[in-house]
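Heads up, one of the protein chains got dropped from this complex, but the rest are sitting where they should.
So that you can tell them apart, the chains are marked A and B in the order they are listed, and the count of residues begins at 1 in each.
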Amino acid sequence: MIPVEYYIILSAILFTIGVTGVLVRRNALIIFMSIELMLNAANLAIVAFSSVLKSFSGQIFVFFVIAVAAAEVAVGLALIVEIFKTKHSIDVDQMNSLKG
Amino acid sequence: MTLDLVLFLVLAVVAVATAFGMLFSKNAVYSALFLVLNFVTVAVFYLLLGAPFIAMAQITVYAGAIMVLFLFVIMLLGAERLPDTRVLPWQKPLAIGLAVILALESTYLLLSKARPAGSVLLPGDEVNTVDTLRALGMTLFNDYLLPFEVTSVLLLVAMVGVIVLVRREKGGQKS
Partner (left out) sequence: MHLSEAVNTGYFFLAPWLVFAPLIGLLINLIFGSRFSEKGIGTVASLASGASFVVSVLLAWSLASSHGAAVTVPFLEWIHIGALELDWAFRVDSLSTTMMLVVSGVGTLIHIYAIGYMHEDVRFKQDPGRFRRFFIFLNLFIAMMMILVSGDSYLMLFVGWEGVGLCSFLLIGFWYDMDTLGRPSWANSNAAVKAFVTNRVGDFGFLLAAFTMFWALGSFQFDEVFEAAHTVAPGIIVAITLFMLIGVAGKSAQIPLYVWLPDAMAGPTPVSALIHAATMVTAGVYLITRSAELYMLVPQAQYIVAMTGAITALFAATIAVGQYDIKKVLAYSTISQLGFMVAAVGMGAFVAGMFHLVTHAFFKALLFLSAGSVILGLERGHHHLAHGHHDDHGKSGGKAGKKKESQHKDEEHGHDGHEVFDPGDMRNMGGLRKTMPVTFWLYLIGTLALAGIVPFAGFWSKDEILLDASLHYPTVYLLLSIAAFFTAFYMGRQIWMVFFGEARHEAAAHAEESKPIITVPLMVLAALSLLGGALNLPFEGFHTLGHWLEYTLHEVEALPLNLQVAGISTLLALLAILLSWLIYGRNPLKAGQPDPLKKPLGFLFTGMENKWFVDEGYFAVIVNPFKKLSQFLADVVDWRFWHDWFHEIVIAGTYNWLSTTALNLYADQKGIDAFANWLGTATQSLSAAMRKVQNGFVRSYALSVLLGVVLILGYLIVK
């Protein structure tokens, strides 16, 4: 048997790697993938808790999260494509015209 | 050290390694592939946690649909690699430092304050997949029917939005 703490620590590590990816990488696609990683980490924690609590609510939340993530990825990738069409780059550091 | 734990540790190492692989790959295609591997690993965790439906959804939606879409876009745009520019020199060390702090903090918080009693899958628990799925389905279509339907609307909206975003005007560039 595996204590729930192990899953939580694993979830935290994966989440942190996702955060680091968002902050460190300049490629918009990889940033997007890091966000998906963070969502996965959160999902993992939720499922773990759901398992401990013997409840289906957690699994249903994760199901919704996956559905929303799918929609998000579809819209997000469409936006990246559009940006690339105008800027010919997907480097987020190039997209800084919206500033004070 | 039980077999369960060995399996967990091996899978955990794989998950973390693939995550790092995604993070450090210069080529976006590799990153995407590492992420697919990671998603699959997480799906195995879901199975271990007695959530086979979620595990299947993870494989089909994430590892299948979403990551294929990613790969498709990467290759469509030809943006596997980016030229090396150093616009924000202090961003990387700061980000790493803060991320480490975040990891420690969240771990501490989750362990010390938010931990529910008990552990995952007590010995001798039988996992009846069919029963579990039936129960999940009952819950989903009784208690969470409205959010479920709203999610479908959300997906429809996303689909329409994407079509509008990438549509070309007749006879050339869109405005």
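Quick note on the criterion: a contact is a pair of C-beta atoms (placed from the backbone, for glycine too) under 8 Å apart; a residue touches a chain by one contact, two chains touch by 3 or more.
None of these values were measured; they are calculated from a predicted model.
**Student:** By the document's own contact criterion, which visible chains does the hidden chain reach in the full complex?
**Tutor:** By the stated touch criterion, the chain not on view contacts A, B.
**Student:** Check the options B:L47, B:L69 or B:L98 and report the residue that touches the missing chain.
**Tutor:** Only one listed residue reaches the unshown chain, and that is B:L98.
**Student:** Can you say which of A:V22, A:V73 or A:I90 touches the chain missing from this structure?
**Tutor:** A:V22
**Student:** Out of B:T18, B:N38, B:Q58 or B:S106, point to the residue that touches the absent chain in the complete complex.
**Tutor:** Result: among the candidates, B:S106 touches the missing chain.
**Student:** What residue numbers in chain A mark contact with the hidden partner chain?
**Tutor:** 19, 22-23, 26, 92-93, 95-100
**Student:** If you put the missing chain back, which residues of chain B would it touch?
**Tutor:** For chain B, the residues touching the absent chain are 87-88, 91, 94-95, 98-99, 101-102, 105-106, 108-109.
The working rule: only the chains that are shown with their structure count from here on.
**Student:** Measuring from the mean C-alpha position of chain A to the mean C-alpha position of chain B, what distance in angstrom results?
**Tutor:** Inter-chain centre distance comes to 6 Å.
**Student:** Please name which positions on chain A make contact with chain B in the complex.
**Tutor:** Those residues of chain A that touch chain B are 1-10, 12-21, 23-27, 29-30, 32-34, 36-37, 40, 43-45, 47-53, 56-57, 59-60, 62-64, 66-75, 77-82, 84, 89-91, 93.
**Student:** Where on chain B is chain A touching in the complex?
**Tutor:** 2, 4-5, 8, 12, 15-16, 19-20, 22-23, 28, 31-32, 35, 38-39, 42, 45-46, 48-51, 53-54, 57-58, 61-62, 65-66, 69-70, 73-74, 76-77, 79, 82-83, 85, 87-88, 91-92, 95-96, 98-100, 102-103, 106-107, 110-111, 115-123, 135-136, 139-140, 144, 147-148, 151, 154-155, 157-159, 161-162, 165-166
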